[in-house]
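Structure first, then comments.
Only one protein chain is missing from this complex, and each of the others stays in its spot.
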Amino acid sequence: MLLSERARLAEAIGEIQTQLGLSHYDPLREIQMLEILTAANRGPFSNATIKSLFKTIFQASMQLEQEADKVHYLTSRQVHRADTVVMVGDIPIGGKHAPVLVAGPCSIESREQTEATAMFIASRGVKLFRGGAYKPRTDPYSFQGLGEDGLKIGRTACDKFGLQFITEIMDPRDLPLFVEYADVLQIGARNMQNFTMLRAVGRTTKPVLLKRGLAATIEEWVMAAEYLLSEGNQSVILCERGIRTFERYTRNTLDVSAVALAKLETHLPVMVDVTHSGGRPDLLVPLTKAGLASGADGIMIEVHPNPAIALSDNKQQIDFEAFDHFLAETGYHKKLSEKRHEVYGF
Amino acid sequence: MLLSERARLAEAIGEIQTQLGLSHYDPLREIQMLEILTAANRGPFSNATIKSLFKTIFQASMQLEQEADKVHYLTSRQVHRADTVVMVGDIPIGGKHAPVLVAGPCSIESREQTEATAMFIASRGVKLFRGGAYKPRTDPYSFQGLGEDGLKIGRTACDKFGLQFITEIMDPRDLPLFVEYADVLQIGARNMQNFTMLRAVGRTTKPVLLKRGLAATIEEWVMAAEYLLSEGNQSVILCERGIRTFERYTRNTLDVSAVALAKLETHLPVMVDVTHSGGRPDLLVPLTKAGLASGADGIMIEVHPNPAIALSDNKQQIDFEAFDHFLAETGYHKKLSEKRHEVYGF
Amino acid sequence: MLLSERARLAEAIGEIQTQLGLSHYDPLREIQMLEILTAANRGPFSNATIKSLFKTIFQASMQLEQEADKVHYLTSRQVHRADTVVMVGDIPIGGKHAPVLVAGPCSIESREQTEATAMFIASRGVKLFRGGAYKPRTDPYSFQGLGEDGLKIGRTACDKFGLQFITEIMDPRDLPLFVEYADVLQIGARNMQNFTMLRAVGRTTKPVLLKRGLAATIEEWVMAAEYLLSEGNQSVILCERGIRTFERYTRNTLDVSAVALAKLETHLPVMVDVTHSGGRPDLLVPLTKAGLASGADGIMIEVHPNPAIALSDNKQQIDFEAFDHFLAETGYHKKLSEKRHEVYGF
Partner (left out) sequence: MLLSERARLAEAIGEIQTQLGLSHYDPLREIQMLEILTAANRGPFSNATIKSLFKTIFQASMQLEQEADKVHYLTSRQVHRADTVVMVGDIPIGGKHAPVLVAGPCSIESREQTEATAMFIASRGVKLFRGGAYKPRTDPYSFQGLGEDGLKIGRTACDKFGLQFITEIMDPRDLPLFVEYADVLQIGARNMQNFTMLRAVGRTTKPVLLKRGLAATIEEWVMAAEYLLSEGNQSVILCERGIRTFERYTRNTLDVSAVALAKLETHLPVMVDVTHSGGRPDLLVPLTKAGLASGADGIMIEVHPNPAIALSDNKQQIDFEAFDHFLAETGYHKKLSEKRHEVYGF
C-alpha cells in the first residue's frame, strides 16, 4: 500500500532530521514528488486536485512526525503522565496537595514594610512570601525596586518568619544574586519570551514560577516552560495572571480555560495570580474560587500594610484586614491551619 | 462657597435636561463660563491652568449628574438591591436558589432528535430545554434552522416531558410566533446590540435570556439589558458565553470576571453557556465549576443524541453518556434530584 | 487509482448534497469507511496512523467540495472577476473610478443643521451625503435619532443640494420608509450579523453600504455581504470602520489589510470610514491617505456645523473649516472639482 510506504519513509527521514536539528519540512522534496505524481496522473481528475490531495497527505505525514516529536516535549503529559509536584522548601505544590497561598507586597519598599507583612502572613499560616526587588515598569522613571538591597531585605524577613521567598528576576546577569537570596525565581509576564533568560534560569535547580504573557497563547506559554525544562530544570510552576482584553472594568481578564488546559496538556503545577488577573480588590474572592474550581494548585495575592501609600500597584493591593476577610470568604482560612498533604475540598 | 453653588446649579439643570431628553453636556455654556473665569484670573498661575482646573470641575459636576442618573438605571444594584429571581414556569432562577441547568441540542433538527433529547434530560431531572429553530449562521448557505416547524416541535416535546422551552429569536417580526411557542426568548450574541429587537422583546412579559456579544464589554452587555428593562420587561437573565481572544486552543474564552461583575453591578440572574465558552467537550466540567464558583445562577450546555451527525456545532455538543458523566463530575447529578429552593453547595 | 475514485465520488455526492441543502460532511459515512479501511490494514503501521491519514484524505475531499462551493460564493472574485461598480444616482463607486467622498453629520438633528451641512459639502463638490435618522446607541437613554422626521429632513436637504442620501437602517420593519427616502441603505457595525435584516435588505434593489463589525473577521464581513447578494441585491459596498483593539489612544484601529484583502477576495467596492476608524480629528488625514493607498474606493467622514454641540459623536466630528483643511491635505480638494471617471492619482 502506497500510503503505508510513504508514511514509513517519512518517519525515518523525520528521525534523521530531528537528530540533525533541521526543520522537518523539505519543500524541495515535496515539489519533486508532486511533479512525479502529476506526471503519472491519468485522470479522471485534474492535476490541481491531485496536487491538493497529495499536499494533504504530505501534511498528514508531517503531522505524524510532529506528533511523534510532541511525545518528546518535556512539558507534555504524554511524556510524563503523573502530576509534577514542585517542592519549595518543604512545601509541595501540585498533584494531590492542598492548594497553596502565596502572599506579600507588590514591591519590597523597606525593611519595616516587608517584615510587617511577612510577620502578618506567617501568623495566618501562609508559607510562601512574594515581593519584588526588581520591578518591570512601563515608565523608566517609575519606582524600579530596591534591587540587591530588596533581595536582602526579603531574604532576612523570610528567614525570620519561616517563609519561602518568591521574587522576580529580570536579567540573566542577576542570576548569582537570585541563587543566593531567593527560593523561587519568578519570571514575569513581560519576560515570558525572554528566551536567553529562560535558558539561563533553566540551567539552575531553583524552582521557577513562570507567568503567562499578557497576550500569549496557551501554546506559547507552555513552550516557554519547555525552554526551562529543556535545560534541565524540572521545578517549573505555571502562573496564569489574566490576559489583555477589551474590558475596561478590569485590568486584565482571568482565563480559567488556560488553567484547565495547562493542567490537561502538561504535568506542571498551575497557579493563579488573582491580584493582577482582575486588578480589583472586589474580585479577589470570586476569582480565587473560580481559579481553584478550574484546577489551580495555588493562588498568589498581593497584600501590603498600607496599600494607599504603596510605591506600585497601590489600587490593587489589599491591607491586613481585607486579607483576613479574603481568607474567611475563600475558605483558605481553614485550610492553612490544617496539616499539609490534605486535599483541598473545592 | 463657589463650588457648592455650582454643583447645586448643575444638579438642577441636569434634572431639567433629563426631563427634556437632552444630553447633559452643554459645551457652549462651558465655553462661556471658562471665558468669564479666565477674565477674572489674577494669578499666580496661567489661564491654561485655570482652564484645566475648571474643565475638571465641570467634568466633576457632569459626573455627579451622571451618577445621579446611574441611580436610575433599572439594571443597577443601586436601584434594586435585592437579587431578582426570574420565574420560568415554576422554576426560580437567581437569588438564593440552587443553580439551574439548561440542556438540549444546538438546533432542533427533527421531531425524533428533539423528543429523544427532551425525554433523556427530563429523566435526569433537568427542567429547562434549549434548542434553536432559527439559527444565526455566518454562511448564508449553512443550515438555518427549521423555523416555525422547529418552534412547534420544541413546544410539543417540552409539553410532553414537562420542560420549559428556551429558544432564540432573531427578528422582531417573529415575536407573535415566539410568544405563542416559547417560554424563554433567547437573544444571541450577534444580536446583543440589535436595539430595536431588544425594545420589542422588552415590551413582552416573556422571560429573556440575553447572551453577551462576542467582543462586548461588560458595560455594553448591561446596557443591552437596560434596553429590555426600560421597556417594562423585568424577567431578564444575563448569559456569559465566552469572549473572542487570540487563543487557538479554545473557540472562545470564558470570562468569569464578567460573571462576578454582572452579579456585583446588577441584580439580575447570570448564567454561563459552557458549550460555547470553550467549544471543547473536555473543558465542560472545569468551566462549569469555575462558572458556578464565580457566582453563576445556572449553566447552559448542548447535548445531542448523536453529535457526530448534528447539523450545527457538531464538534462541541456531547452525547447522552457524556452528559451523565458531566452531571456526576460537576455534582449537578445530586442537585437535580433534590428539592428545589435549596442552596447549591459550591 | 483509489484516490482518484474517491475524489470523483465525493464531488458527485457533494453536488447532490448542495442541491438538497445539506451539510457536506457525513460523519457516519466516514466512520463506516474508516472501519472498512482499518479492517483491511496489513501494516506496517498502526491503525491509528491509517485512521489519521484517511481522516486527512477525507478532509481533503471535503475541502475540494468546499472549494468547489466557494467558486459559487457570489462575493468571490473567482465567480466575478471584474470589479463591481455600484451606481449611486449617477455616481459610480468602485473599479477604475476616482475615489468618492461621503460626508455629513453623525446624526440628523434639525433642518437647519442638516441643510447647512448639505449646502456646505455640495459647495465643495461632494455628491454623497451621510446622516443618521435612527441611531444605534449603547445607552437606551441617549439620543436615538429623529426617526422618520430625520429621514424626511435628510431627503429634502439632499434634493435641494443635488446630493445622494446615505442613512442607516436598524430594523427590517422600517424598510418601506427607507426605500421611500434613502438612496443608500447603510448597515451599521452592530448589525453586520443581523441576518434577517440582511436578507430583507438583500431583496430590495437599493445600494447598500455594509460596515464591518467591531470585532468581525474579514471572512465574517464578506459572508455578511454574501447574505445580501444571495437575495439578489448586486449593489453592495463594503465599509471598513476600524476594529476594536487594546489601544487607548484611538477609538478603534483602522485595518488596512482588511481593505486590501476585501479588494483581493471580492469584486465589491470598499470604503473607509475614517471618522470611526480613529475617533480622532488629528488622524483623519493620515488614515485617509493610508486607506486610499491600500486600495479603498472611497472615504466616509463626519462633518457638523458645530461639533461641540452635536448630540452624538461630538468629539470626533469636524467643523467646516477643518473639512476644508482635510480636503486640501488629502488632495480630495482637487479631485472633487474634476470631471468624474478620472482615476484618482494616489
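Letters A, B and C name the chains as they come in the text, with residue numbers starting at 1 for each one.
Convention: a residue touches a chain if its C-beta (ideal position, glycine included) is under 8 Å from a C-beta of that chain, and two chains touch if they have at least 3 such contacts.
Everything numeric here is computed off the predicted structure, so don't read it as measured data.
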*Candidate in contact with the missing chain, chosen from C:Leu261, C:Leu311 or C:Leu327*: C:Leu261
*Pick from A:Leu214, A:Leu264 or A:Ala322: which residue touches the chain that isn't shown?*
A:Leu214
*Given the full complex, what residues of subunit A touch the hidden partner chain?*
21-23, 25-28, 31, 69, 136-143, 170-173, 190-191, 193-197, 199, 214-215, 219-220, 223, 226-227, 230, 244, 308-309, 311, 314
*Spell out the interface residues on subunit C facing the chain that's missing from view.*
215, 217-219, 243, 245-250, 253-261, 264, 277-278, 282-283, 286-287, 289-295, 346
_I need the residue numbers on subunit B that touch the omitted chain, in ascending order._
1, 3-4, 7-8, 11, 42-45, 49-50, 52-53, 56-57, 59-61, 63-64, 215, 244, 246
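Please note the rule applied: only the chains that are shown with their structure count from here on.
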*By label order, what chains touch subunit A and subunit C together?*
B
*Interchain centroid distance [CA atoms averaged], subunit A/subunit C, Å*: 41
*Counting in whole Å, what is the centre-to-centre distance of subunit A and subunit B, each centre being its mean C-alpha position?*
32
_Please tell me the distance, in whole Å, between the geometric centres of subunit B and subunit C computed from their C-alpha atoms._
28
*Counting only residues that touch at least 2 other chains, which ones in subunit C make the list?*
215, 244
